[in-house]
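Reading through the C-alpha cells given below for one structure.
One protein chain omitted, others in place.
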Amino acid sequence: MSSLLSVRDLKVGFGPRPESNEVVHGVSFDLAPGETLAIVGESGSGKSVTSMAVNRLIDFGGGRITSGSTAFTRADGSTIDLARAEERQLEGIRGREIGMIFQEPMTSLNPVLSIGTQIEEVFRIQFAMSGAEAKTAAREALERVRIPDAARRLTYAPHQLSGGMLQRVMIAIALASNPRLLIADEPTTALDVTIQAQIMGLLSEMKRETGTGMIFITHDIGLVAGFADRVMVMQQGEVVEQGMLDAVLDNPQHDYTKHLLNAVPHFSDGRSVRHDMQRDEGSRKVLEVEDLTVRFPVRAGLLKRQTGNVHAVEGVGFDLMQGETLGIVGESGSGKSTTARAILDLVRPTKGRIRAEGLAGAVSDKPVQMVFQNPNASLNPRLTVKQLLAEPLIAVRRRIDAEAVSRMEMLLDRVGLPADSLARYPHEFSGGQRQRLCIARALMLNPSILVLDEAVSALDVSVQAKVLDLLIDLQNEFGLAYLFVTHDMAVVERIAHRIAVVYAGQIVEIGPTSEVLANPRHDYTRQLIKAVPSLDRRHSDYGIDLTEIPSLVRPMGWEPDAPRYESAGEGHLVRAGA
Amino acid sequence: MSLFRDLLRHPSGRIGLIIVLVFLLAAIAGKAGLSPFDPLAQDRLARLQAPSASHLFGTDMFGRDVLSRLMVGVAQSFIVSFFSVAVATLAGTVLGLTAAWYGGLWDGIVMRLMDVLLAFPAILLALLIIAIMGPSGWTSILAIAIVYTPIFTRVVRGPALSLKRRDFVDAARSFGSSRRYIMSRHLALNLVAPLTVQITLALAWALITEAGLSFLGLGTQPPQASLGLMLADARNLMEMAPWLLLVPAVALSFAVLGFNLLGDALRDLLDPKTRRALA
Partner (left out) sequence: MPYPLKRLLAFPLVMFGVSVFVFIAIRLVPGDAITAMLGTESGLLTPAQREALTAYFGLDQNIFVQFWRWLSGVVQGDFGISTTYGQPVLRVIFDHFSLTLELAVLSMLLSLVIGLPAGIYAATHKDRPGDLAVRVVAMLGQSTPGFVVGLLLIFSLSVFFGVLPQMGSFVPFWQDPLGNLSQMILPALTLGTAFAAAVIRVSRSAMLDILSEDYVRTARSKGLSRRRVIWRHALPNALIPLVTLSGVEFGYLLGGAVLVEQIFALPGLGRVVLDAIQQRDYALVQGTILFIAFNFMVVNLLVDLAYAALDPRIRFETK
C-alpha cells in the first residue's frame, strides 16, 4: 500500500521552550490515498494541534514540532518531510495539495473581502490564473458545493451568508485545487444538526468525486460512524487507540475509548429513554403554558416605523408535572430559547398564559429558576461563590444568615463541589464544576421547576454525561420538574420523559420521548432524527438536503391560523397541515 | 493585593509604578514645604545659575530654585489632573451607566450631548471654557473634566451595554434581582477594570493638557509654579540657560510616561483577552 501521509512520533510544544511545554507526545499514524481517518478526542486531547502540525499551520499559532516526521507523498510521486520543510515549500503545498476547513465558518472567512475574491485567490496563487479565468473557476467551485445562484453569491461579503453556506464556501476553497489531502477540523461543531447533515453529505460526495484523503477531527465519535475508514482516539496528547472503524467501534480496547462509546450520550432512536416517571391521576401539574406567543418588532425606514414582526414563538402550549422532564428540541432560530426566556419573564410574551406552582408544602418565592448554556458567562467573574449563591436570596429580600449558609453548603455538597468552595471565585473551577455551581444557585430558593437552556451543550462530552446524571439524581431527590431546552437529540433522549419538537416558532410534535423518537410523525421531526449522527448508522450516508429554514418575519397584523394537532397515540400530538 | 504584586512583576508596570511614586513623593514633599528652597523666594544675586551642588537643577531668571519650583509645579499639575479626571470619571460613569441601562430617550439625550462635546477638538473646548470663566487652576480642572467626561461616558456605556446582555445579568434578572442591585453588583463591578485603565491613561493626557494650558498662559497663573509655566518661561532663555527648558521638559515627559506605562500594564493585567495571552 502506498501511503499518502505517514506521521511518525510527532511531538508538538508551545511557547518559547516547546520541549518543556509539550501538548502532543509522540503521535504516529498512516493515511492511504483516498482514505478517511477520524481523530476523536475531547478538548485538550491535542487532536487539533496534531492536524495543524501536518500542514504546519501550528507554526503561526506559537507551536513548534519538536521531533518526529510527517512524510507526505506529493502529486508528482516525490515524498517530502513536512515537519522539516521550508516555509516556501509549504506555501506550494498548502491550498494546492493539502486543503483545510475549520470549526467556525463565521470567523474563518475574511470579513472585508468578497466570497469570490477569497475563492479566486486559490486559483490565482496556486494555478497562476488571472481575471476572467479565475472568476469562472471560482463560480464552478461554488456550484460544486451546491450553492445556488453562484455567480451572484460570489459578490457577497461573508456576513451576508448563513453559517452552513459559509462552511460550504470553505469547502469550495479547500477543494478548489483537488488536493490529495483534506484536513477538516470539527467542521460541523458550530452548526445546527440538519446543517451538519448537509455538510457531512457534501463532504462524502466530494470525497467520492475527488478521491481525496481526509483527516477528520471531531469530539463526536457518532458523527464519523458513517464516514471514516479508520479511527484514532486521542487523550491528553497521546493516541490511546487506533484501528479500522468497525474494529474500534465494535471491540474497543482502551478504557477511554470504551468510555467515549458507552458513557457519553449517543443517539439511539428512542431506545435509551428514562422510565422513572409516569403521568397518572396523582401527577401534580407544576407548569402550564397556553398559547405563548412572542413577537419582536421589525423596524425600518428613517423614522424606525414598525413594518412587521419576527414571530419568534407562536401559540406554544404544554404542561409539566412534578418530577417530569420536558425536552424542548429545535435548531437555532426555532424559538426554543425564547420560549424558555419568556417563562422566566426575561422577554415579555406578546400574549399567552403561564402558570407556575411551587413545590407542595415548600415555601418558594420563585418557583421557576433557570440554568444557562454557558457557565463561564452566567457567573459574574468578580463575585465569590458565596456572593453568587446569595444572589437569589437577596433578590427576594432574604437575609444571608447561618441557615442560608448551611443551605449553600448542603447544595454545594449535593452537586459534588468541595465544601471550601464558598470563598473561591468562578475561574478557580472547571467548566463542568461551574455548571454545577449554576445548578446549585438555581436551587437556592427551593424551586419546583428548573429551566435548563442548553445547560450541557458547552461542556465536553464526558462531562456532559456526569452533569446529566447529577440532574437526574437531583430531580428524583427534590421532585423537580425540568424544562430542558436543547438542540442535542442524544442528550434529550437521555434526560427527557417527554419531548416537544419546535420548528419556526411552533411546536410541531409533542409526546413521550420513546414515542416521538422511535415513531416520529411530523416531517420535520423525521428530518431532524435522520440528521442526528449515531453509532448505528455505520456506512450509511448522509443525503444532501438543502432546504433552508423559512423566514419568521411577517408583515404587520399577520395572524397565523390557530395550530391544529392530531393525536398519534397516548399523549402524542402532531401538528396537522404544516 | 494581587494586582499590586502583578504590577511589580510586569516589566512596564514596575517602571511606571516607580516613576509615578517618585513624582508623587516629590509632589507631596513640595506641597508639605519640604523643598530645598522656598519655590517663590527670589534671589537677585543667584539668577540663572547652572545646576550645582546647592541648586541641583539651577535657578531661574529671578534666582528661584528650579528643583523647588519643579516639586510644587509637579504638585500643581498632579492636583489639577487628579481632580479633573476624578470629576470626569464620576460624571462619565453615572451618565454612561444610566444611559446604557435605561436606554431609550435618556440614552439618546446623553449620547447626543456627548456627541456635541466631542465635536470640539479637546483643547479648543478647554479654551472655550477658559475664555468664558477666565484662566486659573480651578478653571483648568473644570475645563479638562468637561473635555474628558464624554470619553468616560463612552468608556462606561460600551462595556455596560455588552455586560447588560451577558448571561449573568440575565441570570440575575431570572432571580428577580432589582435594577439597582444589578447595576451596582454586576455592571459597576465589572467596569472597574476598564475604568482603572482609562483613568490611568486619562491622567497622562490630563497632565499634558494642563501643561499645555499653562504654557499658553491660560492655566495656572504666575507666580505659582507649574510645569507648563516653567516651559513657557524657558522659551526665550533656552540657549542661555538650557536647564530651564530641559528640567521641566524631561520631568513632564517622565510623569506622563509613568502613567502611560502604568496604564498599559493595567490593561495587560485587567483585560481578560490579553490576560489569557499572557498566561
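Per-chain residue numbering starts at 1, and chain names A and B are given in the order in which the chains are listed.
Everything that follows uses one rule, which is that a contact is a pair of C-beta atoms (placed from the backbone, for glycine too) under 8 Å apart; a residue touches a chain by one contact, two chains touch by 3 or more.
Remember, predicted model here, so these are calculated numbers, not experimental data.
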Write down which of A:A32, A:A157, A:A247 or A:V347 is the residue touching the left-out chain. A:A157
Selected from A:F102, A:Y482 or A:Y503 as touching the chain missing from the view: A:F102
Per the definition of touch given earlier, which of B:A46, B:V66 or B:L127 contacts the omitted chain? B:L127
Could you tell me which of B:V80, B:I208 or B:A225 touches the chain that is not displayed? B:I208
If the missing chain were put back, which residues of subunit B would it touch? 12, 112-113, 115-117, 119-124, 127-132, 134, 204, 208, 211-212, 215-218, 231, 234-235, 238-239, 242, 245-246, 249, 252-254, 256-257, 260-261, 264
Residues from subunit A at the interface with the omitted partner, ascending: 55, 57, 60-61, 87, 90-96, 98-100, 102, 104, 107-114, 121-122, 125-126, 157, 159-160, 170, 173-174, 300-302
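Just so it is clear, only the chains that are shown with their structure count from here on.
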Flag every residue of subunit A that touches subunit B in the complex, lowest number first. 341, 344-346, 365-366, 369-370, 372-374, 377-383, 391-392, 394-396, 438, 441, 445
Which of the residues in subunit B come into contact with subunit A in the complex? 166-168, 170-178, 181, 185-186, 189-190, 192, 272
